[in-house]
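One protein chain omitted, others in place.
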Amino acid sequence: MITVGIVGGTGYTGVELLRLLVAHPGVELRVITSRSEAGMPVSDLFPNLRGHTELAFSVPDIDTLGGCDVVFFATPNGIAMQMVPELLEKGCRVIDLAADFRIQDIPEWEKWYGMTHACPASVVDAVYGLPEVNRAEIEKAHLVANPGCYPTAAQLGYLPLIENGLADVSSLIADCKSGVSGAGRGASVGALLAECSESMKAYAVPGHRHLPEIRQGLERAASQPVGLTFVPHLAPMIRGIHATLYARVVDRSVDIQSLYEQRYANEPFVDVLPAGSHAETRSVKGSNICRIAVHRPQDGDIVVVLSVIDNLVKGAAGQAVQNMNIMFGLEESQGLESIALLP
Amino acid sequence: MITVGIVGGTGYTGVELLRLLVAHPGVELRVITSRSEAGMPVSDLFPNLRGHTELAFSVPDIDTLGGCDVVFFATPNGIAMQMVPELLEKGCRVIDLAADFRIQDIPEWEKWYGMTHACPASVVDAVYGLPEVNRAEIEKAHLVANPGCYPTAAQLGYLPLIENGLADVSSLIADCKSGVSGAGRGASVGALLAECSESMKAYAVPGHRHLPEIRQGLERAASQPVGLTFVPHLAPMIRGIHATLYARVVDRSVDIQSLYEQRYANEPFVDVLPAGSHAETRSVKGSNICRIAVHRPQDGDIVVVLSVIDNLVKGAAGQAVQNMNIMFGLEESQGLESIALLP
Amino acid sequence: MITVGIVGGTGYTGVELLRLLVAHPGVELRVITSRSEAGMPVSDLFPNLRGHTELAFSVPDIDTLGGCDVVFFATPNGIAMQMVPELLEKGCRVIDLAADFRIQDIPEWEKWYGMTHACPASVVDAVYGLPEVNRAEIEKAHLVANPGCYPTAAQLGYLPLIENGLADVSSLIADCKSGVSGAGRGASVGALLAECSESMKAYAVPGHRHLPEIRQGLERAASQPVGLTFVPHLAPMIRGIHATLYARVVDRSVDIQSLYEQRYANEPFVDVLPAGSHAETRSVKGSNICRIAVHRPQDGDIVVVLSVIDNLVKGAAGQAVQNMNIMFGLEESQGLESIALLP
Partner (left out) sequence: MITVGIVGGTGYTGVELLRLLVAHPGVELRVITSRSEAGMPVSDLFPNLRGHTELAFSVPDIDTLGGCDVVFFATPNGIAMQMVPELLEKGCRVIDLAADFRIQDIPEWEKWYGMTHACPASVVDAVYGLPEVNRAEIEKAHLVANPGCYPTAAQLGYLPLIENGLADVSSLIADCKSGVSGAGRGASVGALLAECSESMKAYAVPGHRHLPEIRQGLERAASQPVGLTFVPHLAPMIRGIHATLYARVVDRSVDIQSLYEQRYANEPFVDVLPAGSHAETRSVKGSNICRIAVHRPQDGDIVVVLSVIDNLVKGAAGQAVQNMNIMFGLEESQGLESIALLP
């Protein structure tokens, strides 16, 4: 049994990690920390967990955490970087679900996140936890930077095109729609049902923190600079990301459908839909799947990729568990087989 | 492995049965029938099932079905009664998720369902599949009438009071709210998002078919006639039933909270919340749990019971699988352990 | 032109008052106050008002407010009572949309609202602003206590029965469902879309502040004590209250439908639906109408009244404008004729 600790489990990423890890047959969930809720049983905060775990939140303690095989950080940005070096020293492995270790370019990170990085040296060693790209490195990693939700949907959608040099990468457009759980469980007026139900809006059009993360991933795949316009939108639903990705293809003769099917043929969590399909976010609700449909409307040179995930699963907690499975040599899909809830 | 057939799997009860049975470790799902969709892979209709089953819909065939250990009917009312006697003769066991075998009083059934019953003799042998009441009979049953969604929530909420003679059963009031999936997957104007989102309404106030079913169950528990007012409401959500149940207690000195906790102490799928709680339907979304909270406001003599289920799980497909587990001597919770999806 | 001031206009009641008063042909909206947002144009906070008003929030000033013909308080409970006596002295008339003047029994008010009342003497002079009951007093009133949202729907639904002595008032049950805007525009976890969408729950079952208000109104109508169980529920929608009201009738021979139709025949804002109807909250969205349907299921002795309003209009701002119209001798429906938005 792999012993697991979670730092900061009171948000939506936290409850989703709990849902997955409590039911994971290879895991012993040992500790979950929260300064604000220390002492409270997790099932008091999250009633869906009643009867499934006796665990209570505790104050974070470096020795307890360090004694675990792996620690997940489900904390706000800037917390993990304070504790990770010490945990790594204790021989513990770490999966950070926040953004502290995602961007290799430290000044770029500091610009977008508005703080000084506490452990730039660890960033160098961190592996970006997108298994469909970095599986081999993840196996050996001590520190995994779990990708952001938008970056997961967007990269998986763009990769086959870009890895094969088929897209004009100078002007990619990623129009993404997210459910409100992406805004977190913190009280805010903008995320009230009465504010964001029955409405759609774009936000952060001048610049969103996931832009440099997506760009970094695409540039690695392209081996050249990438021009990307990324516009996130808030959709009136709880879960789900729908990325609509546009790219000009440089060669219309390529069979894009086959290209995608082949790229992901052996991926347990990427499902390329049949030609002509439209991916729905509800088809992945609660599951770790990314479903992708590709189109080239009117046989033109613009490819439209539809890529959907559950932002809390493949876009956060599920992918983190997938990374854990890879790191510890478990079956990659262990604890992640549950079928999406539909309707 | 128990071999299983499903008749009529194109509705919401059908897809939910598929979700549960495909992942059930003790089941081999052999056939699923639909005249209208014969030949279509089930995952074409329900994209959440892609990668989880290769099954396709087929035309119902009595021999194929009769060769299964158990057949589930996820059909409209009035279908199962046409086929059940023949299947029983073949030694197959049957769980009907529709209403054909729920009401023992045939004239009453015919009045509410507006048709002549095709096999009244089978009704006598049918066991009403509420495990919290009839577990021993279900074990031996060849034909189980799976309870309706409202009746499940309402009976589980009322039973401890009524079984103990604590309620004035002459004037019970059950005010119930259901998500729209309860209306089924058939195209109808009233169930369009644009019609029933952002709105609440009661329906069928003059009389709903679940009224005689709830009353029958409560009268068995009370061993006397019961006066029940049942008002169902349509709530703007996909899943969930919230039953708010009112009863006058005949003895204020009884500790209602303890009574409920004791009644359900050994029930794997009924969770009595701590005193002072309010049950939320989202806490059971996708799970087979019924959560119950009990109140006696201002220490008066009106008890208010809050009983929530997922109408498609404990209110339909989940309870059907629970009944199957009992009938075949499996662990009662096998295949039903998944944690509710929250948020 | 009636000159109008609003104290505290940053909540949902405030924006709704603005929507109605900006378009009201007999009103000059002179001032709207908010300490926290002083200086900000109201249309910056509420983009629907862009192009309709140049007004900005200002710090409350007793002289400016006192110079208005009427001041609306759209503030949290306990604010109006601090300022009302001074405003009344200046000859200004006041309509309080909060609860400060709704309950005549001061100790009862203090118990439920958890504070000492600042001006009990003003409570005596206050008129409860339910026009369908108190129209004549409202005409002359200097201080109107605008009813709560639940109390409006519940009283209008019960009054015809109770005024005519037809209900057993010892055990009334009011099961009410409200949209989330009723919780206000303050940031709170419980009102987040990700928390309360796709879910139903009851709340405040042990006791809600609107209970004594409804009971007071019903007792006035009954001229005797009333036993009332009131259970509010949160429904996953923005606007709307659906009150499902249960009462035992003492005389089954009375034609309840006619009784309701006659009681409200001349009321501009109460619409009794034809026999057999089910009222939908969406049919009153954005309008000042209360729609009512009455049933006596299976010809029994339980009457079920379905009463729906828009909680922000007839349940708050619209009724306040209706009261203003009455107080100042305007056409009662002036500025309130807009048709509900459907779908």
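Residue numbering begins at 1 within each chain, and the chains themselves are lettered A, B and C in the order written.
Everything below uses one rule, namely that contacts are C-beta pairs under 8 Å (C-beta built on N, C-alpha and C of every residue); 3 or more make two chains touch, one makes a residue touch a chain.
Model, not experiment: these values are computed from the prediction.
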**Complete:** Answer key for A:T116, A:T229 or A:S258 versus the chain not shown reads A:T229
**Complete:** Per the touch rule stated above, subunit C touches the missing chain via residues 12, 15, 19, 22-23, 46-52, 181, 185, 197-198, 238-239, 271, 273, 280, 282-287, 289, 291, 337-343
**Item:** Residue numbers in subunit B that touch the chain omitted from display
**Value:** 12, 179-181, 183, 185-189, 191-198, 236-238
**Request:** Spell out, residue by residue, where the missing chain touches subunit A.
**Result:** 171, 173, 175, 177, 179, 194-195, 197-203, 205-207, 227, 229, 231, 233, 235-240, 242, 244, 246, 248, 276, 278-282, 285, 293, 295, 297-298, 300, 302, 304, 306, 308, 343
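By definition in this document, only the chains that are shown with their structure count from here on.
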**Prompt:** For the homomeric pair subunit A and subunit B, should the interface be classed as same or different, according to whether the shared residue numbers exceed half of all numbers used?
**Reply:** same
**Complete:** Chain centres from averaged Cα atoms put subunit B and subunit C apart, in whole Å, by 39
**Request:** Any chance you could list the residues of subunit A touching two or more other chains?
**Result:** 12, 181, 185, 197-198, 238
